[in-house]
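Following this message is one structure expressed as C-alpha cells.
Of the protein chains in this complex, all but one are displayed in their positions.
Then we have chain A:
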Amino acid sequence: MTEPVNKMPIDAGIKPALTSLLYQLADDDFILAYRGSEWLGLAPHIEEDVAFSSISQDTMGHAAMFYQLLEDLGEGTVDSLAHARKAAERRNAVLLEAVNGPGHYLSTAQYDWAFAVARNYFYIQSKKIRLDSLKNSSYQPLAEVALKVNMELYYHLLHWKTWFIQLMKAGGEARTRMELAIGKVLADFEGVISLGPLAKDMAEHGLIEPEEVLKQRWLLIMKPVFESINLAVSEADLAMKNGNGRIGEHTADLDDALATLSEVYNINPAASW
C-alpha cells in the first residue's frame, strides 16, 4: 500500500538489530490492536466504543507501517508477517497478548475494563517514549514512520490517561479493581520495556536509545501521575512474570488469538481480501 522506502543501503551489521526492533514494534501494536477490537460493542458506553475502536484502528495502521518496513528489508509481505507467523516467531510483549478477561466476545464476555485502562495507558505511554526516541533513529525510514505515528499517539495517550486518573480517583469498587489491574499489568511490564537480546546493538547503531534510558524516562513521566492518585509504584514492581515475548516465549492466549485472527487468511493465503 505504501511506497517502499528501502532506498538506503543497509549495513549487514545493522540488520539483525534493526529487524529485531521492527518485529517488536510491529508485533506489539498488532496484538494489542486485536485485543482492542475484541472490545467492540462491549465497551462501557457508546462513546467509548467509538473511541476505542478508532484507537485500535490507528494502532493496527501503525503495525502495518512497521510490517511494511520489514517487507522492504526482505522479511516477507505485510500480510504474511501479520498472519502467517506462529506464536514462537512473535516478538510482542506477553502483557499485550493477554485476554481481555474471561469468556468469549461473541457470547459470554466478562471483560475487565480496569485491565484495559491500565494496560493501554501504561503501554501507550511507553510507546510514546519509544517513538519520541525513534524520531532520531539512524535508520531514516523508521524515523519518518515515528514522526507520523507520534502525531496519532497524542490522542491515544490523552484518552487513556483521562480514564486512568478518573477511575483511580473515583474510589470504591473502581479503585479496588484498578489496583488489582495495575498489579497485573506491572507484573509483566518489564516485558514491554525490554528491547530483547539485541538491545545493546540497537543503541550502538543509533537505532534507538538504550533500554535503561527509556525505562527511567517512563518511570519519571509516570511518577507525578502516580503521586497525584496516591499510588506507590517503584521500579522493583516491574516484572516479567509470564514469559519473555522478546525471545518468543508466549502464553496460550496468543495461540488462541492467532488461530482466530488468521482464520480467514489461512483459507487462501494468496487471495486478495
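The rule is simple: a contact is a pair of C-beta atoms (placed from the backbone, for glycine too) under 8 Å apart; a residue touches a chain by one contact, two chains touch by 3 or more; residues count from 1.
In this section, contacts and distances are computed from a predicted model.
Not shown: a single chain whose UniProt protein name, out of "FAD-dependent oxidoreductase", "Putative tricarboxylic transport membrane protein", "Phenylacetate-CoA oxygenase subunit PaaJ" or "Sodium ABC transporter ATP-binding protein", is "Phenylacetate-CoA oxygenase subunit PaaJ". The chain that is not drawn here is touched, among residues A:55, A:82, A:118 or A:254, by A:55.
The chain that is not drawn here is touched, among residues A:75, A:144, A:211 or A:256, by A:144.
Residue in contact with the omitted chain (choice from A:17, A:65 or A:257): A:65.
Touching the omitted chain from chain A are residues 1-3, 5, 47, 50-51, 54-55, 57-62, 64-65, 144-145, 147-152, 154-155, 158-159.
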